[in-house]
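Have a look at the structure below before the remarks.
Of the protein chains in this complex, all but one are displayed in their positions.
After this line comes subunit A, so read on.
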């Protein structure tokens, strides 16, 4: 099954390396300039150029476009075009070799230091620090002074002074990788230290090395030019860009083109390398890969193909009708929510249950437009809050409702709270965003809220930073923040999944109590039937982006009608019934970009027949407030 889904996904999924790189205009321009220069430099022996070292005093300092000398001649009458091409060849070769030497030596130091840690790390990195503490040009001068001037010695000098740059970069990455589980796993597989370092870690560090090379090479060419300019690199008559610049300096005022031409070439070359290097980094760097370069807008795009009837239901505070949310990734459309209907009465707790990928979080995030665009969009349906369509409202109205009438509590309180502000300051901010209170009044209200969620000593805890609180305390702060503006609806997305069981019990009790006291409706998203059974009045089970069954919690848990619900309940171990056989569901949910026709669960369902695989199956009522999207629902007591 995985075979069918994995293979085509690669072609249609993330765009390829070259497409991404060329989509970046600046990088493409840099690459083009660089390519032209490199081709010219490589082809130097083949091009019909005069000897670059041939002097002709009679033709000295000819201006550009002089006959036979398109870029003129220098003070000794040598053809500048020819010297430029040959000089670029030398500069490129020196810059490239110096970079490679520095990359190999520096990466080796970084890899060993980062992997070994402890004393080895200290020793190596202090050595590197010492090289860094020395002004690089002085160090290069000292090396050249000892070894004598010459291109090769300049190359060594530049390579040496750039080793720290690689060593520090690579050490940092290695340090992180060396503590990863897969390294521990390799150790338990019997691999030697060298095997782990070069077989397991190096392949993961390679992109960072390549990125570092691409950003260093331009710098290296500049440094080579600098040393040659000072007369320490290329020796006459040999041309490189730095020495040409140095020779041009003497005649800068009488014949500016002699210095200008190599100067412009250095500029074009380094600029081309840097632009291409930046582009390469954006594509390759694992730290930027996870979409950090695409900036989602403040609200999910609404592009509805279908808008249902908007006649309000007076019994419902939140009424989601036919919600469709899609993600467009690499030209393919993933239907995360495919027509979801949910009704939430005042003061009611509705559990939204499903496995990862079932669309339960996307549904919850869609309501207030929190699904990131790009790539997400709301493609159909409506969400009525007190009878008003949220998807049709202007951005400003939605902003005013967020955190006020509709509040969210997320799974991970540590990433929800700002790490650099005290929890009190964050509460004050949440209060003042919606209520015209003075700072002092808001602070008093913040303390009151912290007391409400049973945080001991609220005045003192308000001054604490999130990291100073335990996970359970942090989640209470998040609940307090959600309550700050007396919400009508609280959307809690797996609020206890990251918490320990004793802490979970307290947060559940807290949410339950606040719901009863304040009559707020709660949409509680979870994958845990135990949690559902303790706090939800009704439950909706989602599979592959649709609600497959809905009804009162007890009725559904005791006698599920949809085969998926039944099998999902059957595969959860229950405390106190250890000998119950765990019935795993065979297969996997369908991918959201290739949903099957008919019932999405049919391929895994033991009761499926031919009619399950064709046409739309409606969520049909069964009495007792229950509804099921199945042609062959289970009778009470029947096993799937």
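Operating definition for what follows: a contact is a pair of C-beta atoms (placed from the backbone, for glycine too) under 8 Å apart; a residue touches a chain by one contact, two chains touch by 3 or more; residues count from 1.
Rule of thumb we're sticking to: contacts and distances are computed from a predicted model.
S.K.: Consult the UniProt record of the chain that does not appear here and report its protein name from "ATP-binding cassette domain-containing protein", "Cytochrome c oxidase subunit 1", "Aminomethyltransferase" or "ATP synthase subunit c".
M.R.: Choosing among "ATP-binding cassette domain-containing protein", "Cytochrome c oxidase subunit 1", "Aminomethyltransferase" or "ATP synthase subunit c", the correct UniProt name is "ATP-binding cassette domain-containing protein".
S.K.: Out of A:531, A:547, A:592 or A:617, which residue would touch the omitted chain in the full complex?
M.R.: Only one listed residue reaches the unshown chain, and that is A:531.
S.K.: Using the touch definition up top, pick the residue from A:65, A:133 or A:188 that touches the left-out chain.
M.R.: A:188
S.K.: Using the touch definition from the top, which of A:133, A:194 or A:584 touches the missing chain?
M.R.: A:584
S.K.: Kindly note down the residues of subunit A that lie in touch with the hidden chain.
M.R.: Per the touch rule, subunit A residues meeting the hidden chain are 2-3, 6, 180-182, 184-192, 195, 199-200, 203-204, 355-356, 456, 470-473, 500-506, 508-509, 512, 527-531, 533-535, 554, 557, 567-568, 571-576, 578-580, 582-585, 588.
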